[in-house]
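This structure is in structure tokens; I'll ask about it shortly.
Only a single protein chain was left out; the remaining protein chains are all shown in position.
To keep things simple, chains are lettered A, B and C as they appear, and every chain counts its residues starting from 1.
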Amino acid sequence: MSFSFGDKIRITIFGQSHSEQMGVVIDGFPAGFEIDEKKLADFMARRAPGNDEFSTPRKEGDKVRFVSGLVNGTSCGAPICAVIENTNTLSKDYENLRDIPRPGHADFAAWAKFGTNRDVAGGGQFSGRLTAAMCIAGGICIQLLEKKGVYIGAHIASVGNIKDTPFDSVNVTKDDFVGHKDFPVIDDECGELMKEEIRSAKKEIDSIGGTVECAICGLPAGCGDTLFGGWESAISSAVFAIPAVKGIEFGAGFESARLCGSENNDEFTIAPDGVIRTVTNNHGGILGGISSGMPIIFRAAFKPTPSIGKEQGSVSLSQNENTTLTINGRHDPCIVKRAVVCVEAAAALVAANMML
Amino acid sequence: MSFSFGDKIRITIFGQSHSEQMGVVIDGFPAGFEIDEKKLADFMARRAPGNDEFSTPRKEGDKVRFVSGLVNGTSCGAPICAVIENTNTLSKDYENLRDIPRPGHADFAAWAKFGTNRDVAGGGQFSGRLTAAMCIAGGICIQLLEKKGVYIGAHIASVGNIKDTPFDSVNVTKDDFVGHKDFPVIDDECGELMKEEIRSAKKEIDSIGGTVECAICGLPAGCGDTLFGGWESAISSAVFAIPAVKGIEFGAGFESARLCGSENNDEFTIAPDGVIRTVTNNHGGILGGISSGMPIIFRAAFKPTPSIGKEQGSVSLSQNENTTLTINGRHDPCIVKRAVVCVEAAAALVAANMML
Amino acid sequence: MSFSFGDKIRITIFGQSHSEQMGVVIDGFPAGFEIDEKKLADFMARRAPGNDEFSTPRKEGDKVRFVSGLVNGTSCGAPICAVIENTNTLSKDYENLRDIPRPGHADFAAWAKFGTNRDVAGGGQFSGRLTAAMCIAGGICIQLLEKKGVYIGAHIASVGNIKDTPFDSVNVTKDDFVGHKDFPVIDDECGELMKEEIRSAKKEIDSIGGTVECAICGLPAGCGDTLFGGWESAISSAVFAIPAVKGIEFGAGFESARLCGSENNDEFTIAPDGVIRTVTNNHGGILGGISSGMPIIFRAAFKPTPSIGKEQGSVSLSQNENTTLTINGRHDPCIVKRAVVCVEAAAALVAANMML
Partner (left out) sequence: MSFSFGDKIRITIFGQSHSEQMGVVIDGFPAGFEIDEKKLADFMARRAPGNDEFSTPRKEGDKVRFVSGLVNGTSCGAPICAVIENTNTLSKDYENLRDIPRPGHADFAAWAKFGTNRDVAGGGQFSGRLTAAMCIAGGICIQLLEKKGVYIGAHIASVGNIKDTPFDSVNVTKDDFVGHKDFPVIDDECGELMKEEIRSAKKEIDSIGGTVECAICGLPAGCGDTLFGGWESAISSAVFAIPAVKGIEFGAGFESARLCGSENNDEFTIAPDGVIRTVTNNHGGILGGISSGMPIIFRAAFKPTPSIGKEQGSVSLSQNENTTLTINGRHDPCIVKRAVVCVEAAAALVAANMML
């Protein structure tokens, strides 16, 4: 089912951009785990818009309320259901989009699939807003993973053509994570250049794409499974659920396709602690679908936000004729900053299932 | 379960590189479909090694035998089971790999997961040989899809730094497919350069990576689903099941992360036949996880074959000490040629499930 | 996952007896269906306790609130989430049960599985109260099925040793259904005897078991699947999710085990309308797991409510010693009346998945 993910800890997301509530049910979560609600709120805040110059000015509270599954804040073995109220949803803003689909947006696909029954308001269930529900579940899984010594962190790897320093794929640990920063990059000078790029796009009532790099640290070797049950299959199917992702690569990724085996292969060695590790990490911590014990490293490509202020060619669905569309300028010129935490959440959903 | 894929047509793969048989069970396949066994054999032959200078010299027959699910060659509604005999498997060749894992290969992961219980011979269930089972199922699905007007074709998009001409992502049709060619590229001159690159790697007892581009043509708009049920999630989870894949991108993919929205958005227009189409296809035929009616276009990155003849550093699993490894030179210097049909098969498994 | 059911329309239930809310997410429900909320409320009211002399005096509103998936009361293709607030939950009442499990109740199993992390209040997720969530989903599916000409009705088939007239398994139609009655039996005189039996149990601060018979009418022949995908497997797995069910039988059921083939076989005949039907219906509308076009008929056995006022032997979990337990007399002396609608709901979940 398309709104569910996971086979051990299984989440089911519900909600639309402007439904009364959105939320997530988490079935299979172990009993006896105390959820740190403050920490979860901090995690959610990293996704929430409206708190800086770069994101959409809509205010979304994203306050998480648990309606089942906890007794005094501790999981009891029943499915955990957590919800967010959708407030201040101005559905009228979207009425003009009912007839003219935004280029690059899911509007047209929703119409093709559901016709007039689709929920036009705020993009319905296609809205990036549903990543909030994914972040609730992912944020809880991250807490569970930390108890097992597994840590997940992501950063903005690029905005347009500006690239952040990548993680050291061999040595990265949780101490290298930058999720706490207002602008989560490793190299802050690079971050300033990125901000300039975003400001420039915003000024042009345009948008700009980017990439996010994520590391999963502390995994033992031997987790995961072969074929369709491998880490790459699982992570990619979770990460592509985040709207705007158009590519993903693990380790050396597309670069490895340009290399010789003698360049790309990662030699094994006995680490000082007696554990077998690799000297390099072009394999991104995954061999044969299974964790190698090295950090899992992947990068996701986000296309630029499709909602831009510039006039664009489109069609009238009712008239079946060409027309143009100018969208109200209230949009997020670069979603990559907010996407960082979504990528962490997606990775956490996978890792929690693999570890259980 | 890691050896199964699909929720409407569900395949389950079994076998190891050197097990008596390998095969696939296909549950949910519609009754009354006559399988063209000659066509399937041609499809399988594209994956089979041993038929040119570039692939591994092992002879693998890959003759498909149907043991259930058909009556006089036509599906009867029972699960279809098809098998391939594994013959001429020289398990002794692999005995020296029992203690020293090949860099870049799943050997180490198999040991980490299964310890001494793993099947060392030929890489066990981690072997690329299992893609033959995927190709049986994919080859049958391709026949089913063609009956519905959906066509799938892939080509070698690059070998090392040599790039083939890409598909015209807006206008590609089945007439542009090159799967029938001995060396499946669009630009044969480019193909000659690729061959030279492969010969060069082979001469160096090394290997070289590459990419495969795939197009799914003829899909109506509105197929697929949102969130975890989208085309990108489904295709990526199938394609990463092919060993050696380390990256995937849809439409403009990673390039879209460098673009502005005004560059990346694909404007809608009424095509001459009255159907709504897009002028460009940076979205790769997928919007919000759902087919837009444009060709679905994606590229997969294959790392170079890890088994190379050059001496490499590794470890002795039994002694837990560093050592070196030199692998018998009988390996495939570039798997990308044979991977083309595997990518088509993976895409077909997804498309058949989405269309049913 | 244990709180989910269905592969086409998939429901996920959440909540505990005393959690803030309980509810259900329905994924895969077709878009464009207008839910009749009044009709659903009537359906829910049949399960709600507190409205007659026989059921538990606790007041449960069971007012359904839709928080996602509908636009103006019509399904939009997003998962439907509907919730019920849990009000007036007196968790203190259950504190004395924390240490001493009720004989026949899930208390002990919850402790064995979850230990001190279990939710003691009201039986946690083991409470019969969660059938309300099942009824929301089932009630919606019943509306969907009616649009397809499929009707589901159940009645109290027995209380203790008092048996209602069974459905005419060959000719039953929706006109024979009795769900609208205060006491849903076919033979009202028989119903009076049942009531007397229940009053008698109540007076003895005891409880009494019973059976429910259910019919699914209007199904075409050929729905369902073989082996694990048959109607009997699907219905039984849904019906046993209702607490207190200890047996199920289809058609002649256990009686057929006493018969000869010549007695039990249902001969085929061409009905006046030209359709093939059977003369008798010992097969209960299911042959080889698949619908035969005859009414599907099954009966479920409900054990007596375990919570009774009489003193019973039990153990102290903390002291690991024998003790006795006397439960506060506020219990439902016979749940069968309220179970009728739950059985209909379970059957509807199955039928909606089979028909889609």
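The rule is short, and it goes like this: a residue touches a chain if its C-beta (ideal position, glycine included) is under 8 Å from a C-beta of that chain, and two chains touch if they have at least 3 such contacts.
Remember, predicted model here, so these are calculated numbers, not experimental data.
Chemist: Of the residues B:62, B:119 or B:232, I need the one that contacts the missing chain.
Modeler: B:119
Chemist: Looking at C:21, C:169 or C:305, which makes contact with the chain not pictured?
Modeler: Answer from the full complex: C:305 touches the omitted chain.
Chemist: Give the residue, chosen from C:42, C:85, C:187 or C:232, that touches the chain omitted from the document.
Modeler: The single option touching the absent chain is C:232.
Chemist: Could you please point out the chain B residues that touch the chain left off the display?
Modeler: Looking at chain B, the ones touching the missing chain are residues 1-4, 7, 10, 12-16, 19-23, 25, 27-28, 31-32, 65-69, 71, 74-81, 83, 110, 113-115, 117-119, 121, 124-125.
Chemist: On chain C, where is the contact patch with the chain that was removed from view?
Modeler: Within chain C, the residues touching the omitted chain are 1-5, 13, 101-110, 112-113, 125-126, 130, 158, 160-161, 201, 204, 206-211, 220-230, 232-234, 236-238, 240-241, 243, 245-254, 256-270, 274, 276, 278-279, 282-284, 286-293, 301-308, 310, 312-315, 317, 320-322.
Keep this in mind: only the chains that are shown with their structure count from here on.
Chemist: Can you identify the chain nearest the overall CA centroid, using each chain's own CA centroid?
Modeler: Most central by this criterion: A.
Chemist: How many Å are there between the centre of chain A and the centre of chain C, using C-alpha atoms for each centre?
Modeler: 40
Chemist: Between chain B and chain C, what is the gap in Å from one C-alpha centre to the other?
Modeler: 47
Chemist: Send over the residues of chain A in touch with two or more other chains.
Modeler: Answer for chain A, listing residues that touch two or more other chains: 1-4, 13, 110, 113, 125.
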